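The complex appears here without one of its protein chains, the remainder shown in place.
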Amino acid sequence: MPPNVVPLDLRDFIGVAPAVILAVWGLVVIGLDLARFRRLEPEARRVACGRATLAGVGLALGSAVFLAWVDSLALTDSGRLVALFGESMGGYLGRTDGLIFLGTLARGLAVDVVNVLLLALLAMVVWMSTAYRFTDDLGEYFALLLWATVGMMLLAASEELAMLFIALETTTICLYIATAFERSRRRSAEAGLKYFIYGSVSSALFLYGLSLVYGLAGSTYFDAIGRMLRAGDPGLAGNLAGASALLLLLVGFGFKVAAVPFQQWAPDVYEGAPAPVAAWIATGSKVASFLAMLKVFVHALGPWSRPSESVMGPGWLAVVAVVAAVTMTYGNLAALAQKNYKRMLAYSSIAHAGYLLVGLAAASVSTEGPAAAGGVVYYLVVYALANVGAFAVAAWLARDKGADAISDLDGLGARSPFLAACVVVLMLSLIGVPPFAGFFGKLYVFMEAMRQGPSGTRIVLTWLVALGLLNSVLSAFYYVRVLKAMYLREPSGRPIGPARPALALPIVATAALVTALGVFPGPLVELSRSVAVPMLTARRLEAPAADDLPAPGAESPPGVAWRPETPTTD
Amino acid sequence: MNNDIPLSWFLYFSAASFAIGLTGVLLRRNAVAVLMAIEIMLNAANVNLVAFWRYGTPAAGSGPMPGVILALLVITVAAAEVAVGLGLILLCYRRWRAVDVDRYDTLSG
Partner (left out) sequence: MARFLFLAIAALGLLAALGTVLARDLVRAGLHLVAFFFCVACLFVVLEAEFLAAAQVLIYIGAVAILLMFGIMLTRNAAGGEADLSGGWRVPAILAGLAVFAALAFGINNTVSPAGAGPWARVVERPALEPADAAWKAERSRAIDDMPRVVGEQFMTRYALAFELAGLLLTAALVGAVALAREDEAADSVAEPEPGAEARPPVATSPRPSTTTAP
């Protein structure tokens, strides 16, 4: 190898151990299904495949927890790591620069926490998938779920545009296929095709925006882009190429998180996809995309958010604020009119994307710096938990009724009172009623939005928060319809059977977690803040060399001067 | 006197093909035709990436060829996307005997 090639440290693969395990395990599941499970009865085969998949998810979860332990040790007591793993390995693990693969990927406690969250959600989704029969290609189905998760974990960890793009595509392409897996229904195929067409158009737009960003900054690393833009650049003033790049990137992410006006696919896909796949699109994909969006917009393109007086106006902050306002209002209004449970959840998830965008807009201008993004992280956790539980109910309906209208829930309160109570908890959390975690998530996001420096943005964000509160009240109406169906109406038609553990466990577990996190929000708040900070400040390994570009940002490292005009306050 | 091609020519070409591809996406109803228009858009982005790579001065430590690597990844993704897209289109075709996006109608959106 020629001397000027920077070598790769092969130990970097330790940092992506959960992803590697899941990727390999997908093949293991397909192999097991082909070799052994295919001979079983459909029921037994489904359970066997599900258990095999769960074993892999458990393994990956174990490795993620182990890495989290190692990384937290590296922060507190790195000497212990050297004692445990020897000089070279311990020294490697004790590094806290937080980047691997020559800076293309982040590692560290933040990444581990996100991985644990995604894997825990995945375990529930996999378990949910064993509850009823919707496909006969079970090995392939579970493998695609695992591979989509690999994409999500790397998407949330990526620090570089090429990595980001390929991870984003892996996630969505696996989900396109999984959406169309319900063979017995035409709507599943249609949903898959719709998702595919909207998705690939948006990723083409995204890619074009990405190429413009690369052209403007000369680098594909988030940190290098951020430094380049921060150095002596007057915001977006007069820079139409930058503005187009920004808008195109916003289209790409807006599609992934289902923000208006790129939300058209969401209701159809959520309705048409099998319930567990819809759950995974609504939670895992959204969590990963939002984290990636935070990184790109706040870390790389952060300098373009700040208001300036010139023609192009206030940078992306204004655009995101408008999108957030429209998204939450549209989502909530459209959800009011829905009779289908899954469509209602789709519109509700659009509305939640709106609240999250408020958090994103706030994080870019907050006086708190990157810690303000902790609100978004907290909200994402809570939202994902509540939604997995809500989609487990949809799976239950699909199993016993073969349909998913809200009226199919009639009389559930009398039939299985405990689970119905759990559903009540989930719905209340989605509305944002105290003492459940949804309330605290909204409170946290909105509080961060109010804590602003410049007066211009403060007014905008205050209006956004007011609109968000109004919307929360509005959202109560459609969530309450679910409760009304469960408790106030008599069951009609075929009654809903008892939920076996595959369905009951996700519902109960998420309801319990949502309650616990609402009553004791402290630890998770701390965790979200500590996740958000390294995520948005990861520095490049190499310092700019002298003979390269003037690199004017070198003297003001981004971690220190978060926003040049307002000095960082602790 | 230089006879080299200005960077902006490549960018104009790419912008024009991107716009043509986008028009095609909006104009076409046939799913396969939409797929073709998407391929045009991806190629436009690739031209951009390679032109920026060749003409730009790189930021420090970003490797010798980020643009080319990204373009290669895009080509890979495009191949995967077309395979999956055709799988989905054929699936829908078997159900409806039609490839026009407008004619699938089980979902209300």
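Just so it is clear, A and B label the chains in written order, and each chain counts residues from 1 on its own.
What we mean here is this: a residue touches a chain if its C-beta (ideal position, glycine included) is under 8 Å from a C-beta of that chain, and two chains touch if they have at least 3 such contacts.
On a predicted model such as this, the values are computed, not experimentally measured, just so you know.
Student: If you put the missing chain back, which residues of subunit A would it touch?
Tutor: Considering the whole complex, subunit A reaches the absent chain at 1-2, 4-8, 12, 16, 23, 26-27, 30, 101-102, 104-105, 136-137, 140-141, 143-144, 147, 150-151, 154, 162-163, 166-167, 169-170, 173-174, 176-178, 180-181, 183-186, 192, 212, 215-218, 228-229, 231-234, 237-244, 545, 547-550, 552.
Student: List the residues of subunit B that touch the chain left out of this view.
Tutor: These residues touch the chain not displayed: 2-13, 15-24, 26-30, 32-33, 35-37, 39-40, 43, 46-47, 50-51, 53-59, 63-65, 68-69, 71-73, 75-84, 86-91, 93-100, 102-103, 105.
Here, only the chains that are shown with their structure count from here on.
Student: Where the CA atoms of subunit A average out and where those of subunit B average out, how many Å apart are those spots?
Tutor: Using C-alpha averages as centres, the distance is 25 Å.
Student: Under the definition above, what is the set of subunit B residues touching subunit A in their complex?
Tutor: Those in contact with subunit A are residues 11, 18, 21-22, 25, 31, 34-35, 38, 41-42, 44-46, 48-49, 51-52, 56-63, 66-67, 69-70, 73-74, 76-77, 80-81, 84-85, 87-89, 91-92, 95-96, 101, 104, 106-109.
Student: List the residues on subunit A that touch subunit B in their complex, please.
Tutor: Its residues touching subunit B are 102-103, 161-162, 165-166, 169, 173, 176-177, 180, 185-187, 189-194, 196-197, 200-201, 204-205, 207-208, 210-212, 214-215, 217-221, 224, 228, 264-265, 267-268, 271-272, 540-545, 548-549, 551.
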